[in-house]
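The complex appears here minus one protein chain, its other protein chains still in place.
Up next, chain A:
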């Protein structure tokens, strides 16, 4: 079975052609990461599971949530309430519930896997559930929690991610058009140092504590025997649970950040607006739902002002596609001689077509380069011959 490879191209390329001024996003993704294991770090897993539950409640489907949990608190033998994880001593809400999809678990939660996930440098055999399938129209929420320090976050007692690693990963995401806008949240000690080096556009970052500040746990459950949630996350959740009650909520990030009470959080949360177009002013107007909820919006034709330009682009694209299709037919004819391995995903096929086009241009360049090289060699030979002739005289 072979999919018609190039007929889908216009559709796939469509988002790329949309002018960046069109701020509305087309999908929402969330990457939720806990980086610590062990029973006494119960709260970090509860933090992440709380966020997981919230974004799910506000409409992001499981398929668009990447959940990384390094340890299984629900099944830890020390858990007095087997099969559950709570984020509050009242134990009203079981975060583990009966519908939870952990995408990366246990020792799969590594710095390498996290960066590969963000930048999509993953092998073809990695299933969809483990990929961040965002595109240039996606708003991405990245939430991280664990034990950190000045410009690093520890992963599972064995390695750590630096703030430059994160910044570079996000830059790659931007270059590969893997997000439209991003909200980066981090709850760890000295969290605000982690986003210090970000340099890619359209990122709003916030953290729980300044440099040299600890990020504290909120309270412990004396029956579970451990702290169940961190302060900053607790107050974020408090806002999200009590204020953002439905997907139609019009509350903004200004409301969320304004809800932080430093006397309650016991540390100074930080914000970074400068990467966002329009800076703090525009950033604060962003809806909470832009990051925590899922858009169900559909792109309506003719909304944009410069329709003629867009049509012109489409016309040119069609020409390119027709040319490519013609070339595709010839290659297909060649391929049909050996139809043994024809099960190729359409995305890959598309890439192949691209590569061929590029290779042709490179081929022309290569010929001129070869002539240039041959000329240089000839010149050298002449020079050498002349020199030896002069010497022998």
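Couple of notes before you dig in:
The rule is simple: a residue touches a chain if its C-beta (ideal position, glycine included) is under 8 Å from a C-beta of that chain, and two chains touch if they have at least 3 such contacts; residues count from 1.
As a convention for this text, contacts and distances are computed from a predicted model.
This complex has a chain not shown, and the name its UniProt record holds, of "Late endosomal/lysosomal adaptor and MAPK and MTOR activator 4", "Cell cycle checkpoint protein", "Glycosylphosphatidylinositol:protein transamidase, GAA1 component" or "Ragulator complex protein LAMTOR1", is "Glycosylphosphatidylinositol:protein transamidase, GAA1 component".
Residue A:79 is the one among A:64, A:79 or A:294 that touches the chain not shown.
Residues 38-40, 75-80, 82, 220, 222-223, 225-227 of chain A touch the missing chain (whole complex, contact as defined above).
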